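As structure tokens, the structure follows; a few thoughts come after it.
Excluded from the complex is one protein chain; the other protein chains are retained at their positions.
Labels for the chains are A, B and C, by order of writing; each one numbers its residues from 1.
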Amino acid sequence: MANLNLVEAVREALRQEMEHDPKVIVLGEDVGRNGGVFRVTEGLFQQFGPDRVVDTPLAESGIVGMAIGMAIAGYRPVAEIQFSGFVYPAYDQLVSHASRMRNRSRGGYTVPMVVRMPYGGGIRALEHHSESMEAVFVHVPGLKVVIPSDPYDAKGLLTAAIRDPDPVIFCEPDRIYRAVRMEVPEESYTLPLGEAKVVREGFDLTLISWGAHVRTAKQAADHLAEEGVYDVEVIDVRTLSPFDINTVAASVVKTGRAVVVQEAPRTGGFASEIATQLMERAILQLEAPVGRVTGFDTIPPLGRLEDYYHPDVRGVMRQIRATMEF
Amino acid sequence: MANLNLVEAVREALRQEMEHDPKVIVLGEDVGRNGGVFRVTEGLFQQFGPDRVVDTPLAESGIVGMAIGMAIAGYRPVAEIQFSGFVYPAYDQLVSHASRMRNRSRGGYTVPMVVRMPYGGGIRALEHHSESMEAVFVHVPGLKVVIPSDPYDAKGLLTAAIRDPDPVIFCEPDRIYRAVRMEVPEESYTLPLGEAKVVREGFDLTLISWGAHVRTAKQAADHLAEEGVYDVEVIDVRTLSPFDINTVAASVVKTGRAVVVQEAPRTGGFASEIATQLMERAILQLEAPVGRVTGFDTIPPLGRLEDYYHPDVRGVMRQIRATMEF
Amino acid sequence: MPVTNLVSFTIPRVEVMDPAGTVDAALMPDLTPEQIRELYATMVTTRKLDDRMLKLQRQGRIGTFARVLGQEAAHIGATYALAKEDWLVPAFRETGSFLLRGIPPEKLLQYWGGDERGHDFPAGSRMLPISVPVGTHMLHAVGIGWAMKHNKERAVVLTIFGDGATSEGDFHEAMNFAAVFQAPVIFLCQNNQWAISVPYERQTAAATVAQKAVAYGMPGIQVDGNDIFAVYRVTKEAVERARNGEGPTLIEAHTYRMSDHTTSDDARRYRTAEELAFWQERDPLERLARYMRAAGMLDETAEAAVAAEAEAKVAGWVEAFEAKPPSEPEEIFRHVFAEPTPALVAQQEELLSSLNAADEGR
Partner (left out) sequence: MPVTNLVSFTIPRVEVMDPAGTVDAALMPDLTPEQIRELYATMVTTRKLDDRMLKLQRQGRIGTFARVLGQEAAHIGATYALAKEDWLVPAFRETGSFLLRGIPPEKLLQYWGGDERGHDFPAGSRMLPISVPVGTHMLHAVGIGWAMKHNKERAVVLTIFGDGATSEGDFHEAMNFAAVFQAPVIFLCQNNQWAISVPYERQTAAATVAQKAVAYGMPGIQVDGNDIFAVYRVTKEAVERARNGEGPTLIEAHTYRMSDHTTSDDARRYRTAEELAFWQERDPLERLARYMRAAGMLDETAEAAVAAEAEAKVAGWVEAFEAKPPSEPEEIFRHVFAEPTPALVAQQEELLSSLNAADEGR
């Protein structure tokens, strides 16, 4: 076991997969000599050299488009987008090609590629550095979307993503890059894509989140438990696509109530998909509408007002109470 | 009154707005001399000349990015994207700039721009010509999204979109470009953005759709009425953003049941947002989960299998029955 | 000190065979009569197939497609310069390349007929499927080229695209990445003077496509695209350079789209009969035939024989296409992911049971 934060866990997964499979290539802006602006790829350039850790020109569509070609030719590229707010120039390559090359060629050509990106707000960053637009990937058939919430999951999910035969969008909540350390196995391991995790058991209400806000959710649940009011079950979605509705619905069937915490703007966010599927699966057990705690339908504000924008423990507790008292 | 199809209604709106306001500029690929691949802009080049109906080089990000600049400088560009499947190269300009210039400059610079695009399937077209990815625009704060379902609405909504002070994505269901003719006032008029329309009254269930499938919905409702089984209320959402939940929820409070028909892939589509908001507003009145009739979570197939993919009248009727019998 | 000339560039144009079919012996590429006959037959067959496809489209047996009439020398000459292990990354106007790369042409018909199974190419064909979004596929060529180099395979990649495609941002990124990584990629622009209704002069203010290579520190060269010897020669040289680790090349094949843009288009709306006539005189197939006739490689009998053989092949392909069994609805779900997700399994089930229900009348 090693005591790692999320940055180190991601790096470990990259390093071990690169050692394990010579076809794994890391590419992106500043990922090489500089080790990435968050230092995620630090040391990889020194260990594997410039042919396996490739500094690219500044062009996201180029990075993803080239990675698609590499993947078609038998490589397993892991492309880094410097911040998720800069992935949009590559959106066309992701939607029009990465997600559909397998379908278009009837399985003849495939794109086993991972696109990693720091994601979400909470770090007082510049404009475009605080986005959480995972929903625009979840809606694309042929893409998988993974968002880990802690170092252990990050390592196992990224390893699985790299080995996956299809393209995976891997969002890393930069807000918690260094916020938590935990024991992570030294050896390589995978966690299946498509399985949610119950991170706290409870009977009164199911609290669902992913990424950085699993922590917010757990804290809210802990507070309510300490106060002795409600016993809340917390679920970490982990992979938004494929989405594990079974685990989530089973919990809600048990508790009868659900709240989803999402940092993204409210309208059209993934919380809405969860709520809808829960209604389809469990309307008879639902004693209240599925609650949503989300970002607003606004541009994420710069640092000074950022805290007003993001879901926080108090807001989650407030929604839990509202849902319980419905 | 003139008897127009949807193509002609859109063209009329463009022509009248261009006559009304010299700052209205049409631009895009093949919109000029050729009159657009669907002939929507036919005759405008001849009437207004190449400085107002601008054939651009083949570059969607260029078209939208340039239109943003034109709008900032006081023009009202109406950009055409040749098919909605080719809008993704412009996604970055839409998300990173069009939607946020007002916010970024605290109202100092604004982007009164319309981006029109033929949208949806059903015309046996090539790959990428049958997409309905409206949800990836609805989720973007600062963009409005309008999808008309008939010539009358198309004219009024497009006129309003052009006059709107903010950027509007205007999706034109090409499947019904020439499918319906109706009486449309000759003079210019606007329909408010943000108002849904009850297109058929009923008491048993609320059937919600937009674009081409309002027609599917109406046909399903008519069939069921003819069969004398159910009296279905049909609502045309018309503008997905801003979304008129009030009209929709009021109907569902009355009927107690709802089905949403959407051509887009199921997961993360706008139907999920509607279902979620209905649950929030009307859970106590809902006698069944909100039903969804949607495209599958697959790449839209080419022509030969296309009919299996799209919502159809029978499928909608089947879902209505299931929701009624829940 | 003051104003100095930093760098200079010159863009050459290569022509080997004039419109009368006379060749410049010094530039004539090293092709055996056999090979020349093969090129000719491929051009003839491509044109017959193109004609037949138009009929099939008018009859509603296939859908909208992009004709290649007039551009046979450009894409066939270039594709012919590849070895079997090389890759081809096409756009959508390269029918002749399909023939050379060994893709059963009935598959092409099947694809344009609205059945994606037409894109299930034989293993090892090293040709990517048709790419509809203009300008986007060249990046895939760069990635494949990067991989070939990394793999030390000595295979190269040819990617073909139109003049309109050069306006897309992805063209720029592909050219730049290829040059920075010295990837073995040949960028072949079929500059057919039009992107649907937009003429070359409104697509770019650059006098030539070839000079766009300057922006990337890459060699750029224009070639008479209706001169199959010139196209072949220039591509072959670029292929050899790439194979020897000397990096990418941009080739502009200066040609003309003699047909409408696609079967949905009507080019008379935006261009003149004179322009078309000008180019018809420069027809690439007739030009090669003139050369071969003068060289004693083609007489009336041989010409008729090639035509008949081409007709027969095309007829066979059409037959094979029409004999294809219809697609099953499950096909929609088959290749979204390697393993279908639970949601996809459920949705397929939904579709099949609704079809059953429909069969049973409800």
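By definition in this document, a residue touches a chain if its C-beta (ideal position, glycine included) is under 8 Å from a C-beta of that chain, and two chains touch if they have at least 3 such contacts.
Here the structure is a predicted model, which means the values were calculated and not measured.
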item	value
For the chain not depicted, the shown chains it touches	A, B, C
Residue among B:N5, B:Q93 or B:S209 that touches the chain left out of view	B:Q93
Of C:R67, C:K212 or C:K236, the residue in touch with the unshown chain	C:K212
Which residue of C:G169, C:G225 or C:P284 touches the chain not shown here	C:G169
Missing-chain contacts mapped onto subunit A	29-30, 32-35, 37, 55-62, 85-86, 88-89, 124-129, 266-267, 296-299, 301-306, 308-309, 314-315, 318
Residues belonging to subunit C that touch the chain removed from view	1-16, 18, 24, 26-27, 167-173, 176, 179-180, 182, 202-208, 210-218, 222
Interface residues of subunit B (partner: the chain not displayed)	25, 51, 56-57, 59, 61-62, 65-75, 77, 89, 92-93, 96-97, 102-110, 141-142, 144, 165-166, 194, 241-243, 245-246
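Here is the rule we use: only the chains that are shown with their structure count from here on.
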item	value
Greatest separation from subunit C - chain, by CA centre	A
Between subunit A and subunit B, centroid-to-centroid distance (C-alpha), Å	30
Subunit B and subunit C: spacing of chain centres that average the CA atoms, whole Å	36
Touching two or more other chains - residues of subunit A	61, 89, 92, 96, 103-104, 141-142, 241, 243
Multi-partner residues of subunit C (at least 2 other chains)	116, 133, 169-170, 336, 341, 343
